[in-house]
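Take this structure, written in structure tokens, and hold onto it; I'll ask about it next.
A protein chain is absent from this complex, but the other protein chains hold their places.
Letters A and B mark the chains in the order given here, with residues in each chain numbered from 1 onward.
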Amino acid sequence: MNKYKTEIMVGVFVVLTIGAILLLALKVANQSMTSEGDTYTLYAKFDNIGGLKPRSAVKVGGVTVGRVNSITLDQDNFTPVVELSISKKYTGFPETSSVSILTSGLLGEQYVGFQPGFSFDGVADLQDGDYLQDTKSALVLEDLIGQFLFNRGNDDE
Amino acid sequence: MDHLVEVDKLTFSRADRLIYDGVSLNVPKGKITAVMGPSGIGKTTLLKLIGGQLTPDSGDVRFDGNSIVSMNRKTLYQTRRRMSMLFQSGALFTDMSVFDNVAFPLREHTALSEEVIATTVALKLQAVGLRGAASLMPSELSGGMARRAALARAIALDPDLIMYDEPFAGQDPISMGVLVKLIRELNDALGLTSIVVTHDVTEVLTIADYIYILADKRVIGEGTAQQIRESDSELVQQFLTGQADGPVPFHYPATDLEQSLFGDTK
């Protein structure tokens, strides 16, 4: 009996560890099977991406529809290119859609805000591999302050 | 006579301290050989040298004609299966019952079924009178019982040689008597060869066939019990009768007392 007690307790230990791994994988690190799923890729060029990082969220009206897959620099005109993975669940965004880099809260993390455009005749839906034309860059605090001081200077004269 | 163990001009030192200086002794097959000497002389070391746990500086130890010193690890481990050692403390494994302790060498070195092991263990425990204590843990045994249990473990694989390290130390007269009887009986019944290392003179003189007395890094006397008693060596006589002062001095070597108390009186 004593021998079995040892084995049972070691078994409990292993089960607890598996439970911990599952918690970390599914709830904490979001290694879930559903989230990745089938995705399609869109590209967007920004002048400045601010603090955007790979795996940042892509949101439509606050709903996460995808993630930033990678960020590279276009060697031709030296602008950042952001590769977005959008879930196949969300398709049919019109070509006139725009993306901007937004911040959650004052000091929160940055994410890509996706603004679906109007759909009318002659405007096709976005397909895998398309580039989004209408982009707004991240707000950089130093630029804002600089602009503000510059305007103040002009006002004084 | 046939010798199972031969120690030949053995020299051994530990941390710059010379322990043996050219010791030679022979252990005849089927007999009980006693090695006696004052405490601190390194008697346990001698057993470890015979078992190959320590390597001598020079000289040789032979078991059944093969040199222990020059054996490689594999042959040494094979040779050790033919010898066993009863440690002073018994050295029972504290996390196992008496039964599992005795079964341990059988499980390690044989492929016997559990039933055969159970029978063998019961027989070995019966031989030392502890069959009823099989399920006890070592911590529940008295010192004498622990030593008997360890003895059962030592004979589990039917070895050719048993080495007893101070088997009588710290035992009451009854368990001492039990151990003396066991050593003699096991030796004769199983055809063993025994080496008993001890400083209990009276007990050992009653059972030993041949006796070596070690002191001062060498053998100072040898012979049968009768020859030892009649020895004319002062050192042997001091050891046998237990005189406080003699060739083995009462005082640890020191400077003159008068000088160290009153300084240099010039």
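We take it that a contact is a pair of C-beta atoms (placed from the backbone, for glycine too) under 8 Å apart; a residue touches a chain by one contact, two chains touch by 3 or more.
Basically, contacts and distances are computed from a predicted model.
**Student:** Consult the UniProt record of the chain that does not appear here and report its protein name from "NADH-quinone oxidoreductase subunit K", "Intermembrane phospholipid transport system permease protein MlaE", "Aminomethyl-transferring glycine dehydrogenase subunit GcvPB" or "SoxAX cytochrome complex subunit A".
**Tutor:** Checked against "NADH-quinone oxidoreductase subunit K", "Intermembrane phospholipid transport system permease protein MlaE", "Aminomethyl-transferring glycine dehydrogenase subunit GcvPB" or "SoxAX cytochrome complex subunit A": the hidden chain maps to "Intermembrane phospholipid transport system permease protein MlaE".
**Student:** Going by the contact rule already stated, which one of A:Asn48, A:Ser104 or A:Gln147 would touch the omitted chain in the full complex?
**Tutor:** A:Ser104
**Student:** Considering the complete complex, identify which of B:Gly37, B:Gly51, B:Gly144 or B:Gly221 is in touch with the unshown chain.
**Tutor:** The one listed residue touching the chain not shown is B:Gly51.
**Student:** Among B:Ser84, B:Thr120 or B:Gln171, which residue is in contact with the omitted chain in the full complex?
**Tutor:** Here the residue in touch with the unshown chain is B:Ser84.
**Student:** On chain A, what residues meet the omitted chain?
**Tutor:** Listed in rising order, the touching residues are 6-7, 9-10, 12-14, 16-17, 19-21, 23-25, 27-31, 55-57, 64, 67, 104-109.
**Student:** Provide the residue numbers of chain B that touch the chain removed from this figure.
**Tutor:** Missing-chain contacts on chain B: residues 48, 51, 53, 77-78, 80-81, 83-85, 87-89, 91-94, 104-105, 108-109.
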